[in-house]
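Shown here: the complex without one of its protein chains, the others still in place.
First chain written, first letter: the chains are A and B, and each begins at residue 1.
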Amino acid sequence: MSYQTLEVTVADHVLTATMRRPARKNTLGDLSLEELHSALDEAECSSAIRALVLQGSDGVFSAGMDLEEASDELDDGGRAGRARFFRLLRRFSESRCLVVCAVDGRADGGGVGLVAACDFVFASERSRFALPEALWGLRPTSVLPFLVRRVGFQLAYTMTLSTLPIDARKAERAGLVDELAEPPYAALQRLLARVARLPPDSIASTKRALAPLSPIGADTEAAVLRELDELFASAQVQRTLAAYSGPDRRLPWER
Amino acid sequence: MSYQTLEVTVADHVLTATMRRPARKNTLGDLSLEELHSALDEAECSSAIRALVLQGSDGVFSAGMDLEEASDELDDGGRAGRARFFRLLRRFSESRCLVVCAVDGRADGGGVGLVAACDFVFASERSRFALPEALWGLRPTSVLPFLVRRVGFQLAYTMTLSTLPIDARKAERAGLVDELAEPPYAALQRLLARVARLPPDSIASTKRALAPLSPIGADTEAAVLRELDELFASAQVQRTLAAYSGPDRRLPWER
Partner (left out) sequence: MSYQTLEVTVADHVLTATMRRPARKNTLGDLSLEELHSALDEAECSSAIRALVLQGSDGVFSAGMDLEEASDELDDGGRAGRARFFRLLRRFSESRCLVVCAVDGRADGGGVGLVAACDFVFASERSRFALPEALWGLRPTSVLPFLVRRVGFQLAYTMTLSTLPIDARKAERAGLVDELAEPPYAALQRLLARVARLPPDSIASTKRALAPLSPIGADTEAAVLRELDELFASAQVQRTLAAYSGPDRRLPWER
């Protein structure tokens, strides 16, 4: 398979997908999302692969949703892209592979969603995590069910309300990050050594068995997509995205 | 507006309400609760105001419910005061203002409720938080839904069961406190600078949108008030409060 937004390598039972779209800060546009799904397909199809490791590049994990693209897609509503994103998060939480995020640098909005939905998170000290959606009149609707499941209600609420970043240490203390570490990740090797000892379908069956303790199912998906449809259809958001897609790339707080 | 239990100042888009009733350790009696509601009304009515900051004085944030007053009000059951308190906590979690508690010193019982229900909490190192209700044969029924939402079940359970205080560091690690800091709060300025960039109704609409992820609604309110009615109607609590309201102010554990 060939990828345009990702660099994909396979070694030692691990498929590593590196997001490489520096000019767009690894934002998650239609193509990126499609390729992330493909990388997960590739990992899941090979029984030799036990883990998908997702990382960014050049000090950026992912700046989240591609708002440039979203502002270009106001006509068709952009619903397909949002559905593809939420579906990716659900797939992380159901995959037969261990899904690992290795963060070094910024993770914003949907980037925090990737982190929240995966199984295990490494982050370097310089990493930081933010939900800037409210600045755009939006909300991190897709991210919240996974984030609340991972860190509880309050931090998800504070991050959403304030739009301010939290640093790697705070993220680690809150459980958004499992381990503060730099590559190569020693803990990843321990983790993989353990996974190698598990019965073949263990990861997927464990995920299935634990999901009811904090369910994120088809009804959540429907509610999330409905709320996002409403938000993107609002006059305020349409104006904000139109101004941003204009020639002077006006940011919403430059009113 | 003039206040008897509060000192209210407005500056830089912030209404600061300082509880000043040192002889009663800033307990929350009928008048205090009425004035806290009025201060919130005042903040919400002015579009220039973006945050309500609530603080105590003289090393006491608030010692919680006014049990002297409660023991004087056993005739009418004290239900109105309890409803007013729970309503205040709900208003914090729905307000169009950012609601901030700045704790320096003791916060007990209902004082912990104010902290748990607000949006952002600063606390000095010497602060400490306790739920002493069980010593009186009571329970922190109004506080618990907000406390569980903020810190999870277990710490709320342990604090209720043990009645022992937790210190500021433990409170910060558990998420009851967002930041250990002394005034002036640099993070508050960052927070306000962000809020200034948000669309006008952003705080309230974010609160509305996130509430279903950990709902505290009219049914919770009804159940809380019913449970408190039962507790205050019990012979044991009536005896305990009567002894405390007597001339020698007998504490329940001085049996």
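The criterion applied here is as follows: contacts are C-beta pairs under 8 Å (C-beta built on N, C-alpha and C of every residue); 3 or more make two chains touch, one makes a residue touch a chain.
Keep in mind that this is a model prediction, so the values were computed, not measured.
Residue B:L155 is the one among B:L155, B:L192, B:L210 or B:L241 that touches the chain not shown.
Contact with the omitted chain, checked across A:L135, A:V151 or A:V224, is made by A:V151. Residue A:L98 is the one among A:L98, A:L144, A:A171 or A:L241 that touches the chain missing from this view. In the full complex, the hidden chain is touched by chain A at residues 98, 119-120, 149-152, 173, 175, 178, 190-191, 194-195, 197-199, 202-203, 206-207, 209-210, 213-214.
Along chain B, the points of touch with the absent chain fall at residues 134-135, 137, 139, 141, 144-145, 148, 152-158, 160-164, 173-174, 227, 236, 252-253.
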